[in-house]
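Following this message is one structure expressed as structure tokens.
Only one protein chain is missing; all other protein chains are in place.
For clarity, chains are labelled A, B and C in written order, and residue numbers in each chain start from 1.
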Amino acid sequence: MSILVDKNTRLLVQGITGNEGLFHTTQMMAYGTNVVAGVTPGKGGEWVLNGKVPVFDSVKLAVEATGANASVIFVPARFAADAMFEAADAGIPLIICITEGVAVQDMMRVRNYLDQKKVRLVGPNCPGLLTPGEAKVGIIPGNIAIPGNVGVVSRSGTLTYEVLYALMQVGMGASTCVGIGGDPVNGTNFIDVLDMFEHDPKTEKVVMIGEIGGTDEEKAAEFIASKMTKPVVSFIAGQTAPPGKRMGHAGAIIEGGAGTAADKVRALESAGVRVARHPEEIPSLLLK
Amino acid sequence: MSILVDKNTRLLVQGITGNEGLFHTTQMMAYGTNVVAGVTPGKGGEWVLNGKVPVFDSVKLAVEATGANASVIFVPARFAADAMFEAADAGIPLIICITEGVAVQDMMRVRNYLDQKKVRLVGPNCPGLLTPGEAKVGIIPGNIAIPGNVGVVSRSGTLTYEVLYALMQVGMGASTCVGIGGDPVNGTNFIDVLDMFEHDPKTEKVVMIGEIGGTDEEKAAEFIASKMTKPVVSFIAGQTAPPGKRMGHAGAIIEGGAGTAADKVRALESAGVRVARHPEEIPSLLLK
Amino acid sequence: MKLHEYQSKQIFSRYGIPIPKGRVAATASEARQIAEELGGRVVIKSQVLVGGRGKAGGVKLAKDPQEAEQLATQILGMEIKGLPVRKVLVDEAAAIDQEIYFAITNDRAARKPVIMASAAGGVDIEEVAATHPEKIIKVHIDPLLGLRDYQARDIAASMDLPREYWKDFGAIATNLWKVYSGTDATLAEINPLVITKDRRMVALDGKMMIDDNALFRHSDLSEMRDIDEEAPAETEARKYGLSFIKLDGNIGCMVNGAGLAMTSMDIVKLFGGEPANFLDIGGGAGAETVAAAMRIILTDPNVKAVLFNIFGGITRCDEVAKGILTAMAEVKPKVPMVVRLVGTNAEEGRRLLANANMITAETLADAAQKAVAAAKGA
Partner (left out) sequence: MKLHEYQSKQIFSRYGIPIPKGRVAATASEARQIAEELGGRVVIKSQVLVGGRGKAGGVKLAKDPQEAEQLATQILGMEIKGLPVRKVLVDEAAAIDQEIYFAITNDRAARKPVIMASAAGGVDIEEVAATHPEKIIKVHIDPLLGLRDYQARDIAASMDLPREYWKDFGAIATNLWKVYSGTDATLAEINPLVITKDRRMVALDGKMMIDDNALFRHSDLSEMRDIDEEAPAETEARKYGLSFIKLDGNIGCMVNGAGLAMTSMDIVKLFGGEPANFLDIGGGAGAETVAAAMRIILTDPNVKAVLFNIFGGITRCDEVAKGILTAMAEVKPKVPMVVRLVGTNAEEGRRLLANANMITAETLADAAQKAVAAAKGA
């Protein structure tokens, strides 16, 4: 078992003929992910990756032809909102948007629309999903994680890789790793994923990687205290970040004194979460 | 029992200080309807109808102060869409819009928004609701109907009155009468009301008054055939209406050969519905 | 409100949709002058608010200005489905490679705008819908989100439109959405949208209908109404907020409420008569409105009897009665009048009419039968 993606995932890649789309589709297929179709407007009818993947002009046409049940988006930022609307309209129930730099007002419209349609969005500005040994959807390197019982959820990309890698170094594996992305308005937040891990039989422990900005970690702390039985270990990036500055991620900013790492660590520790001082401490905290 | 409105209805009147708003609020209160508040922007703080009903500047303020749980709208057509959005945003679960002449694109936006919020809208361009002996919400004259076991649902206003009046002449009464209005895009359609009547213990028989235009009567026929156990009698107005002409109601138009009275009568009769040749035949058909 | 082709295309052009060069003319010499300005071959198109102009001979190709003048003379003298042609559109002629049907309209059942498109354009789309429904592509638009680019692409792909035209088609789709939403149209139709031999996409013909209920926010469009194209009685009725439609029978009907007005017509027919009109005086009509309604009914020389059927709700029967008396004093009708008043203030209304020379009725059926008899007797 796992959450969100597994061997039954029939994946569509939006923006498959771009550099990143092609590179990462290759990687995903090499990992064993079942990539059934790609979409690039104007290139419908072509086949990519040595004739393995058909390209369609629209998501609707791709879904009709292939029964895709998840879509990963690699299109440039200015087209990302439309790509998400398109996937939702075509009936795709799970959308993973890797694209970074989507305008926040676009995201507010997208999120409100997708909520109406009960579509699950992960991202944008996220590394995607990895269920080790089953499916890789997005850009998380496949070789840095092994199957296991730790659920990982994170707002960061490479920081997540560090954690998976650190776990693997000590022989610990992940059930599923979910990168929810660093944007202020996104599709899936900590609570959504924590809830899925709590109900996933394969997941026994959870690692949650937060960072400065917003109050999602504080809300997650409340959720953990009231709803979770499985142990959670956390790390919060940005202890040294100055206020008022956007630390790379559009969402990583301390505004009006709110969203500091100290606040988040305090909230999590009050909820019984062990908070690591740095990512490489996480495996040992999980073993305690 | 009854559907939609009864003695527990705490009614708000939007546009209460206009001529029609005041006139019909007087009528509704005389009937015994519990009118708890009115709204007219810019007139908050006043009291109308001999100091019986407080006026508020917005629906939100009115709901906070009075706990209104239904709103009837009498504002001019150009403000009606905003009035419906406002009531929905203020958490009113049942909106009855009497106003005629609301632009159809406005109604498409309103209906799509209200569906998201799970708000029930009746109308616009409708006479409203009457649960004889309990509550009158809208403009149906109170003295032309008595309590009884016949559920009445209609796209027309005065035609509905004819039917209620004809029933009363032979001593038959109504459980609830619902005027759903004659606009092409409205809030509640035949099926919604038929379903409520089917589940209302007080209702034993149903009268459905349709007219030319659209396919709601045809859909209702399917619903009656497959889902209803209670007998339904119907009348369809517009047997003599020429095609392509809008017969008063924005929705009453035969377009491209579709929406004729003959089609509707045929569909209803196939579903086992007795269709009257004119409204005064309805009571006798109900007795058969 | 229906717009003429030339008006629809003016609106298209304002929103960035390519249309042929051309102008409207009211005389043959104007048509000649426009043809001279345009040079080359032109199309002379009758501007009437009915379909089937082509089959009726109201659209002709002219090879030069002289022929344009001849054909314009001929078309300006025509009647199409009873409507005299008062204007012609003179457009440059296009060399056509492909004809597409493309429209946005309201889908009342879905409560959403819908795009209808077909590679089988240029013909009557209702015929295509009836015989080859699979050739029509329908895509709904979320009214709060608007048309999205991918929807236009989906349509282009489904129509097998050659790729080189996708960009133009996308722009036209976006702009037609702006036309539709910006004008509160109930129909914005391009038929045909053509691909010319020199590889351009052009809206060769256009048809628009505007939601009358939204005209309050489009004063520019209200001014486009061509009252020459409707029955004078309908124009007059609109002034008073009355809903009136002229029919061919001899029993005038004045009723409050659209449903009841239709029903009154239906009952007249049921009892062997023919209604002369549909007339809804609306909710809350006062004496002045009623008087206007009566004048309108009685200007029709076919009317042999009048049926008043008023069920008082918002409308008060005493007000209607006053209106009837006012109008009778003014119009002095010579035909028999049957009156049925029920509902709000009905007694007062009946009292007011007691001294007027009118036939009264209690039920709908009774009123209709009396009106039919009166019309036959008159």
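To be clear about the criterion, contacts are C-beta pairs under 8 Å (C-beta built on N, C-alpha and C of every residue); 3 or more make two chains touch, one makes a residue touch a chain.
These figures come from a predicted structure and were not determined experimentally.
Judged over the whole assembly, touch between the missing chain and the shown ones holds for A, B, C. Check B:Leu61, B:Ile146 or B:Ala225 against the missing chain and you find that the one touching it is B:Leu61. Although one chain is not drawn, the whole complex shows that of A:Gly91, A:Pro141 or A:Gly173 it is A:Pro141 that touches it. In the complete complex, the residue from A:Ala103, A:Ile146 or A:Ala225 that touches the missing chain is A:Ala103. Not every partner is drawn; the one left out touches chain A at residues 20, 24, 77-78, 100-109, 111-113, 127, 139-141, 144, 154-162, 165, 182, 184-185, 209, 211-212, 214-216, 219, 235, 237-242, 245-252, 256-257, 277-280.
Not every partner is drawn; the one left out touches chain C at residues 144-145. By the touch definition given at the top, chain B reaches the unshown chain through residues 41-42, 44, 57-61, 82-83, 85-86, 89, 109, 113.
Convention: only the chains that are shown with their structure count from here on.
Central chain by Cα centroid: B, whose mean Cα position is closest to the mean of all protein Cα atoms. We define each chain's centre as the mean of its Cα atoms; on that basis chain A and chain C are separated by 54 Å.
Computed from the mean C-alpha positions, the centre of chain B lies at a distance of 28 Å from the centre of chain C.
Chain A has no residue in contact with two or more other chains.
Residue positions 142 of chain C are each in touch with at least two other chains.
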